[in-house]
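Reading through the structure tokens given below for one structure.
Missing here is one protein chain; the remaining ones are kept as they sit in the complex.
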Amino acid sequence: MNTTTMPNELINLTISPRLAKNLRRNIKERLIEFILMLAALSAVFTTFAIVAILLYESFGFFKAISLVEFFTGKEWTPLFEDAHYGIMPLISGTLTTSAIALAVAVPVGTIGAIYLSEFASHKTREITKPILELLVGVPTIAFGYFALLFVTPMLQKIFPELPGFNMLSAGLVMGVMIIPYISSVAEDAMRAVPMSMREGSYAMGATRFQTALRVVTPAATSGIVAAYILAISRAVGETMVVAVAAGQQPLLTFNPMDGAATITAYIVQVAMGDLPHGSIGYQSIFAAGLVLFIMTLGFNIIGHVVRKKYTEKY
Amino acid sequence: MVNTQTPLKAESKDLNFFYASGHQALKSVSMPIYENKITALIGPSGCGKSTYLRCFNRMHDLYPGNKYEGQIIMHPDNTNILEHGVDAIEVRMRISMVFQKPNPFPKSIFENVAYGLRVRGETNKRTVADKVEEALKGAALWNEVKDRQQDLAFNLSGGQQQRLCIARALATDPEIMLFDEPTSALDPIATANIEELMSELRHKLTILVVTHNMQQAARISDYTAYMYLGEMMEYGDTDTIFTRPARKETEDYITGKFG
Partner (left out) sequence: MAVQTTQTQASVLNNLDAVRAMIRRHKRNDILFAAVGLIALMIGLLTLLTLFIQLVSDGYPRFNLQFFSDFPSRRPGSAGILTAWVGSLLVMLVTFFTAVPVGVGAGVYLEEYAPKNLFSDLIEINVSNLAGVPSIIYGLLALGLFVYGLGLGQSILTAGLTLGLLILPVVIVSTREAIRGIPVAIREAAYAVGATKWQVVSDHIVKYSQGGILTGIIIGMSRAIGETAPIITIGALTFIAFLPPSPISDVAPYLNFEWLSSGFTVLPIQMFNWLSRPDHAFHINAAATGAIIIVVTLLMNGTAIYLRYKIRKNIKW
């Protein structure tokens, strides 16, 4: 089995058949391990490639457009004759739709998580959780259709002046989409709270609701917060719902009743047209993508750190 | 039975208990609990002593499928606390519990002790603060924490946490306090503190304690029950049980030949 001395023996051709077999086997084993390692490294490679491509194309963009104009400019009109590259309107669109989505998903997701973890019977949980998973599996383009052709017309009955493209409808539908993310991560956190803590509360004569609200939820705070942060990251990166239903007009507004483009919707809009490769317009989607990547990466990292904290606690 | 002078606080009559799995953990257990006394439950692991204790504040209700049969009568009102019409929460408001491992809530020391009052809807700040102070004093913790009542309870030592849990249980003036191996997670000094505290508390309320430490039972209890395989093998006043047990099995367990 001593591999280091084997090559010499091989050269001398004095090798016994048994050792030769061992050698072949060892080489094969090493080769397989190497191939598997390459497969694992593909994850590192992908991250690296994403960062490299975004930085490379953005670099070209920022040679023409100053960072100051990019971050402080209030107009985003790369496709106009008189092009402006201020990303503020795209950020405002992204933040507004995400805020609406969270306003829906945070309360509904949290209440759902408390119900699942503290109230639901084993059977209810067994039925409900797969359904929530199915909801996660629905393609986002279908939600886009729903927002544009079902929710918006319905909202227009309440607000007759609501335009066909608006952030309210897109945000609401996106909110429903991310409920399962919040409820499942938050539920995990609550179920990680040791039973002894619940027993302590029940032994004092507390009801289920009191135990859930006063003991379990505070004990699971970090996990619940992590769920919110991961949900923000989802909302910020969501594309099809906003591209279809919120419109693609970059507009610096925080009014949910307006239509406005998000970062993602802008990327879709440019990709749909035929901007020549290497043009500043082409590069602009990478600059926008870089901002998006940094935002989501930031939220994901914070989310994971906060989440780690609760898994360590118990 | 053994004692006719001291009033009864509670008694179990032909108590059977079945876990959801169908396993019968208690077999026709009958036993008196005397007022302002400490009754100790001893026996080898798995003998049903903790199961028996947890019947008294209906902890088993928390897990679906568990079933009680028989009665636990509470005096002076003669309520069978296992009866269907009797609310488990009402029972727990009368009978509180201290667990094997300290289980403070992720709240401040003050809020931990005040928990039972909050649960009962007490909003008067003065009343809550007075009760908390009284309970902390009753649990011999006041001097150690009076200046840091807003600190997180997790920052206390294990022994302090257990006394905090006692204070929490004490704050709502329970009639009976259940202790489920309260010192098994503590060092000898903290254990001595808790034992002393229990002896003090007996003047205020009735205590039922599960312990696997025979010396502890001998030191602090007035009555002792020896349980084995879900059955009550022997019950009597502690001196008698430890010096002249009636049954061979009890003697074997107490002398360490078995268990």
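Per-chain numbering from 1; labels A and B assigned in written order.
Just so we're on the same page, contacts are C-beta pairs under 8 Å (C-beta built on N, C-alpha and C of every residue); 3 or more make two chains touch, one makes a residue touch a chain.
Everything numeric here is computed off the predicted structure, so don't read it as measured data.
Taking the full assembly into account, the omitted chain touches A, B. Within the set A:L19, A:M88 or A:V108, the residue that contacts the chain not displayed is A:V108.
Across the entire complex, the residue among A:L95, A:L132, A:A192 or A:L251 in touch with the chain not shown is A:L132.
Screening B:L205, B:A218 or B:M233 for touch with the missing chain picks out B:L205. Note on the undisplayed chain: of the listed residues A:F71, A:F119, A:F159 or A:F254, the one touching it is A:F119. Although one chain is not displayed, its contacts with chain B can still be listed: residues 35-36, 76-77, 87, 89-90, 93-94, 120-121, 172-173, 175, 203-205.
In the full complex, chain A touches the omitted chain through residues 25, 28-29, 32-33, 35-44, 46-47, 49-50, 53-54, 56-57, 107-109, 111-112, 114-116, 119-120, 128, 130-135, 137-146, 148-150, 173, 176, 179-180, 183, 207-210, 212, 230, 233, 236-240, 243-244, 264, 267-268, 271-272, 274, 277, 285-286, 289, 292-293, 296-297, 300-301, 304.
Just so we're on the same page, only the chains that are shown with their structure count from here on.
For the pair chain A and chain B, the distance between mean C-alpha positions equals 49 Å.
Across the complex, chain A meets chain B through its residues 121-122, 194, 196-207, 210, 214-215, 218-219, 221.
Across the complex, chain B meets chain A through its residues 57, 59, 62, 64, 89-90, 92-93, 96-97, 99, 101, 103-107, 115-116, 118-120, 165, 168-169, 172.
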